[in-house]
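Please find one structure pasted underneath; my questions will follow.
One chain of protein is taken out of this complex; the other chains stay put.
Going by the order they are written in, the chains are A, B and C; count residues from 1 in each one.
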Amino acid sequence: MTDQNPVFIPGPTNIPDRLRNAMHLQTRDHRAPDFVETFAPVLRDCKRVFGTETGEVITFPSSGTGGWEASICNTLSAGDKVLIARYGMFSHRWIDLCQRHNLDVQVIECAWGSGAPADKFAEVLSADNGHEIKAVLVTHNETATGVKSDIAAVRQAMDASGHPALLFVDCVSSLASMPFEMDAWGVDIAVSGSQKGFMLNTGMAILGVSQKALAAMETATLTRTFFDFRDMMAANANGGFPYTPPLQLIYGMKESLAMLFEEGLENVYARHHRLAEGVRKAVDAWGLKLCAQSPELYSDTVSAIYVPEGFDSNQLTEHAFNAYGVSFGIGLGEMNGKAFRIGHLGSLTDVMVLSGLATIEMAMADLNYPITLGSGVAAAQEYFRKTASKNCA
Amino acid sequence: MTDQNPVFIPGPTNIPDRLRNAMHLQTRDHRAPDFVETFAPVLRDCKRVFGTETGEVITFPSSGTGGWEASICNTLSAGDKVLIARYGMFSHRWIDLCQRHNLDVQVIECAWGSGAPADKFAEVLSADNGHEIKAVLVTHNETATGVKSDIAAVRQAMDASGHPALLFVDCVSSLASMPFEMDAWGVDIAVSGSQKGFMLNTGMAILGVSQKALAAMETATLTRTFFDFRDMMAANANGGFPYTPPLQLIYGMKESLAMLFEEGLENVYARHHRLAEGVRKAVDAWGLKLCAQSPELYSDTVSAIYVPEGFDSNQLTEHAFNAYGVSFGIGLGEMNGKAFRIGHLGSLTDVMVLSGLATIEMAMADLNYPITLGSGVAAAQEYFRKTASKNCA
Amino acid sequence: MTDQNPVFIPGPTNIPDRLRNAMHLQTRDHRAPDFVETFAPVLRDCKRVFGTETGEVITFPSSGTGGWEASICNTLSAGDKVLIARYGMFSHRWIDLCQRHNLDVQVIECAWGSGAPADKFAEVLSADNGHEIKAVLVTHNETATGVKSDIAAVRQAMDASGHPALLFVDCVSSLASMPFEMDAWGVDIAVSGSQKGFMLNTGMAILGVSQKALAAMETATLTRTFFDFRDMMAANANGGFPYTPPLQLIYGMKESLAMLFEEGLENVYARHHRLAEGVRKAVDAWGLKLCAQSPELYSDTVSAIYVPEGFDSNQLTEHAFNAYGVSFGIGLGEMNGKAFRIGHLGSLTDVMVLSGLATIEMAMADLNYPITLGSGVAAAQEYFRKTASKNCA
Partner (left out) sequence: MTDQNPVFIPGPTNIPDRLRNAMHLQTRDHRAPDFVETFAPVLRDCKRVFGTETGEVITFPSSGTGGWEASICNTLSAGDKVLIARYGMFSHRWIDLCQRHNLDVQVIECAWGSGAPADKFAEVLSADNGHEIKAVLVTHNETATGVKSDIAAVRQAMDASGHPALLFVDCVSSLASMPFEMDAWGVDIAVSGSQKGFMLNTGMAILGVSQKALAAMETATLTRTFFDFRDMMAANANGGFPYTPPLQLIYGMKESLAMLFEEGLENVYARHHRLAEGVRKAVDAWGLKLCAQSPELYSDTVSAIYVPEGFDSNQLTEHAFNAYGVSFGIGLGEMNGKAFRIGHLGSLTDVMVLSGLATIEMAMADLNYPITLGSGVAAAQEYFRKTASKNCA
């Protein structure tokens, strides 16, 4: 019976029926006109979500990891220097990926729970007089710690130092949930996926690519075929794909964009903020602490929450699943055992969030956490009440 | 986004994906062997849910109201006397239906919130020396008041008075959720439907019919064709239907029975009891009262809850829907404006129930009800924690 | 693997994905505003399909048989005289239904394969000076014989004799597939269902009801509750249902109407005519005969085809199913063993029809019918080619 409980992992997200039905598609010919007529608007409309008018949108049938790989393989060459800060599991993995593709990765180590250090980037970039650094890589929303970084500040740091490096941003768990402004922030490649803010099945990496990044393809020598921008863009220009496209996901994407625009992107962001605030009120009420070090870093899509000293967060998430049939995110990397995560992104309501809070409270009580049953729920209820639109149907 | 919130109306119930997929069926030939092979076991397995070995199961493509009509039209004649107690909207409607079919309906008026008055039945039946009463009609679970009646006691009353009347029971909102023992209780016709405990779309009335009820067809002169037992049973005997069958519902029924048996009927009943108890703990914590007059009457599928003096329950349910996108049952008939209902039957989990409790709490707080936010949730959490199986997945 | 073969029974029809998805609906509250907003337009738009501006549309969760029952129970009284011609299994069943409801049924026996005998109706009605006949009942499309009757001619006959009887028409297998003009033909009750031209699951009877028929309710004393027009219309007036509505079918109906109107009713009729003509070309090429006696009687939704002397049509349909996994209609009643039927209504294309023709050809060849493989297909291909729109996608 637990199939009907929502998931509170930070993606893949709960899929609304409308999108499940949109993906419940019989095979169609991907070389036929109706595919062309579907796909081109999808690419065009995605630009609006990325916040770009001058960039291109490129998709691959893969996960976000494939998107990371595509971002570097199309623009860089072995030995190229890239600058990146490590402050969570996903920035860590992107670093690892760069290293495995023989890039010269300059890592700024930061505390997990902090965000992208614009000031340190500024220092390093200012010192890089020879402009050896070809790209700065930033994780917009670090899913492991629930930290949202300030991309505009990174852009300012880059501009201030007059550095021509490309700016690549991982927005897998932020796009279509939190504001993202590719053009305004001067992002050259933004990497996202289908299974978070777009509320779809996993299986499509979605990239926003600036003209500057496209120009970098001219000299890039890292190898790629599956993830080649050029092949994809050439095929896309004719409404097609260089290989078999993930048809169902593309039709799903069409409907997802329609849903997002019907709600209004600003309203989508506001909804995520409201739900996240409700979760944070509960965390406060429990007397627990977020991994994110300060309010401006709080992510509106995922909260990573430290368990009290002496408790094991893995036991908590495991128990919540076994006893109540609800999935929460485990602590990743440094946070393993120390924190659990509540994903609050995608197709979610305050009502669903309350069920998650109530569940984790029960699980904490079962494991003798020093929390009061109902306290977090009540705090979230109070916040949700005050901020309810009174007409949500 | 509110499509993903559960409903807390007392039926139709939340449909699990497994059943939605089972009903997501392309047209098949209902005269082909695979239909025959599907339908016969469905009828057979339904008997187990009714608790009958000697009776038959008969289905019609209609709602429960059609089932009521079928029960009387196949067994009674104009002017026949029937005995029935009115203690809620659904017993009221059955009375009305009987009257419109020209039966001589002897009504025992009872307080809404009480159940079937076995003692009064006994009195009336004992006094009916001429055995003019042809049938006693009882609403097992009065969905309007959240009252479960004691059918075994009614049977005892009938037996004690040595009265040969048929016993018809409306178990629309109890079957497959609360224990039902057709044979043990000597029920002659039990009327249910697809959209409650069976967790399916509305559209199929499901009746358990005893041999005694079948025998009554010999003399019954009320007219019927669509609802004729004889036509249906003759066609069923060959694995078919006397007219076009509701194919998707029958395949859904097959899967629903599989789900019920996999969980185990006893476990299904226990789950409903646990969820209902959780709701009742919340009601207590809010300081509110159930319509059901005493604990032995408490229904495990629906709770009707009085709002405090001076409040309008319709405003409450309307507000819960408008502000939070969650549907609760309104107060029906006498209860209109005075009570709201929480349906807790079908495919439901403790986690889902908590979201319903949290929602109605917010709605009550918004309307200045004298309740404490989180209080009902906490009471239910406490109960759910203590009774969790620790392995629900 | 045979699930993907179309069915060629004359309903329920092949369900397009768009409608299957529309019916793949999670439970919603049928008392909530969105149901009201969905249901009212459905009723209104159905009128267009019936061809009525002055009548009402009333639906019941039942099959077409329930619709027949509703038509008489709401308007007639026991002993009322009705006039009807028997020329196939479905007119036969309606006669039987009337008799079982104690109507005085005057039957005109006609050859199966003929249609409604307007001239004989005229005779009988003219002779009925006392206007004892309360209703004339006509099967528009006799599904058993593939005969379409001329309702306008029946109306003329009635008008010519100045007879005030009601005119009831069974259009279960014609509505939304062949032209139907309720107002122009003076039809008082038109009975249809969800599972034919509307391409939906079985489970909803759909009736068009004239003001004159509604007025007849005043004096009608046949009993009914489930099928009561008054209860239904009163509830419908508030956007609701007098009992639990078949939610999924109503949402399906909304989408079905959208599909029909997008294609255009005239185009829907033209498509059915073209597909039927293709089938008839094949029948000609095989050297077989239709049951329908003359071209003006040919149905555009189903063809009943005589097998040659000495062959058993049941063996043919059974073999087609067993050997090729394709369902055709069997011969019903008088036609049993003598004819098989090809349903060509609902969501069907020329391409699908060709697969049906190719299949039955193989089955006939397997059973040594004197036909040439490919001959019927070629005849239909030739016709389809000449009439293809060249832009069907």
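Convention: contacts are C-beta pairs under 8 Å (C-beta built on N, C-alpha and C of every residue); 3 or more make two chains touch, one makes a residue touch a chain.
Just so it is clear, the structure is predicted and the values come from calculations on it, not from any experiment.
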Considering the whole complex, which of C:N238, C:S294 or C:S389 touches the chain not shown?
-> C:S389
Taking the entire complex into account, which one of A:S114, A:S161 or A:Q248 touches the absent chain?
-> A:Q248
Which of C:R18, C:K81, C:K120 or C:K254 sits in contact with the chain that's absent?
-> C:R18
Residue of B:D34, B:D183 or B:E382 touching the missing chain in the full complex | B:D34
Pick out the residues on chain A that sit against the missing chain.
-> 3, 7, 9, 11-15, 20, 23-24, 26-33, 60-66, 68-69, 78, 96-97, 100-102, 193, 195, 201-203, 222-228, 242-249, 321, 327, 330
What residue numbers in chain C mark contact with the hidden partner chain?
-> 1-6, 14, 16-18, 263, 271, 319, 321-326, 347-352, 354-355, 358-359, 361-362, 365-366, 372-375, 377-378, 381-382, 384-385, 388-393
Residues from chain B at the interface with the omitted partner, ascending = 17, 21, 24-26, 32-34, 393
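Here is the rule we go by: only the chains that are shown with their structure count from here on.
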Whole-Å gap separating chain A and chain C, where each centre is the average of the chain's CA atoms | 53
When the C-alpha atoms of chain A and chain B are each averaged to a single point, how far apart are the two points in Å?
-> 46
So, in whole Å, the Cα centroid of chain B is separated from that of chain C by 34
Residue list for chain B, restricted to those that touch at least two other chains = 3, 14, 321
